[in-house]
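In this view, the complex is presented without one of its protein chains, the others remaining in place.
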Amino acid sequence: MNPASPANLTHVLTAIEAAATIAFALSGLLEAARKRLDAVGVCIVAGLAAFGGGTLRDVLLDRRPFFWVEHAGWLWVLLGLCALAMLFMRARHFAPTARAMQWPDAAGLGLFTASGTQIALHAGSPAIVAVLMGVVTAVFGGVLRDIVCNEIPRAFSDHRPYAICAFAGGWVLVGAQALGASDAVGLVCAAVVAAALRALALLTGFTLPRWSPKDD
Amino acid sequence: MNPASPANLTHVLTAIEAAATIAFALSGLLEAARKRLDAVGVCIVAGLAAFGGGTLRDVLLDRRPFFWVEHAGWLWVLLGLCALAMLFMRARHFAPTARAMQWPDAAGLGLFTASGTQIALHAGSPAIVAVLMGVVTAVFGGVLRDIVCNEIPRAFSDHRPYAICAFAGGWVLVGAQALGASDAVGLVCAAVVAAALRALALLTGFTLPRWSPKDD
Partner (left out) sequence: MNPASPANLTHVLTAIEAAATIAFALSGLLEAARKRLDAVGVCIVAGLAAFGGGTLRDVLLDRRPFFWVEHAGWLWVLLGLCALAMLFMRARHFAPTARAMQWPDAAGLGLFTASGTQIALHAGSPAIVAVLMGVVTAVFGGVLRDIVCNEIPRAFSDHRPYAICAFAGGWVLVGAQALGASDAVGLVCAAVVAAALRALALLTGFTLPRWSPKDD
């Protein structure tokens, strides 16, 4: 068997997707813990962070069933993750966990951007709408997490490139398909570009130029 | 006529449902008053608290028409309730109203959990998803109320059992149906368990164990 065979590729993608979903869920869990939510709040906010973006995309595109209805086992994984965290996690684990999660989170940004954009293109959306749906898939889980925790969404306010990496990745997919690339090639390119841009931003500490509208 | 005949039972259920909807609306009304919202804000927040949970469930399950579209008279009841409250309610009525509303609210938690779970099961949802829909029906009206009022949702942060009573009640319904009980028996058991757990929590002042992740 050749390591790049389709079956192996599918396994790799599934593993990345699982790692990314867990990274998204952990971002919600850590935020909920910081806000001193109770057990219910921790589970709900972790669930919103993990599944909120894809669910909002599906509501907007009028697609059913949702990912977490079709694969309801993931809800059990989420509950188990939250239970384990509440049993074994201590405050001193928070900062290292948040740091470690940056990388699967970047991978998830890439994957969810690519899959969200592709789903919207298949549903017949115009290019700009499809790219926006990719951004919604990758970013709005975190946005809902922050709204419920009564914060301005970090994706809109921390000046570090996040949604904009998804935006770029979405256009890569649209461009690849316009150039006649196969679906698989387009998806991989889009995911890699979005994830690589995010990883680059993390490594360099690059921030978006500020719009500080002072009087000149 | 026997007092437990189906017609009488339906009347009793309708009366409990009406009382619970009014209790939910009043929780929104009191919160809006505390935040000094204007007349429009009071009506909208009361409406969100009363109908938001069921509406969100129906959006997620892609069901139409909503309860408040099919029974549009309820919107008039809500407007009338808000008008009466703004005319006759004084600050000294707030605390007693909130206390008195705890009991119809607990009844509503039971009823809306049972009906929400049942609707999702009928729509073919897996058990865990159906239970989650019961929780959404019973709890997310209050969550939307708190988000609009710029608070962290009380259901996620006050450490008193609320959503978790709905969660338990939902599993009672799933379990009853798995054991071959009739729909009516399952619904009644689920509603009674959820409401009784909530009432017990109110009477004993029980709180969920805190997750205060300090360094050990």
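Before moving on, here are some points about what is shown:
Lettered A and B in written order, each chain numbered from 1.
Everything that follows uses one rule, which is that contacts are C-beta pairs under 8 Å (C-beta built on N, C-alpha and C of every residue); 3 or more make two chains touch, one makes a residue touch a chain.
A quick note: this is a predicted structure, and the numbers were derived from the prediction, not measured.
When you scan B:A33, B:L81, B:V143 or B:A190 for touch with the missing chain, the hit is B:A33. Among B:V59, B:A100, B:A178 or B:L200, only B:V59 touches the chain that is left out of the view. Considering the complete assembly, chain A touches the hidden chain via residues 59-60, 62, 125-129, 132, 143, 147, 150-153, 155-159, 162-164, 208-216. The chain not shown here touches chain B at positions 32-33, 35-42, 44-45, 55, 59, 62, 64, 66, 68-69, 72, 75-76, 86, 89-94, 147-150.
Definition applied: only the chains that are shown with their structure count from here on.
Computed from the mean C-alpha positions, the centre of chain A lies at a distance of 31 Å from the centre of chain B.
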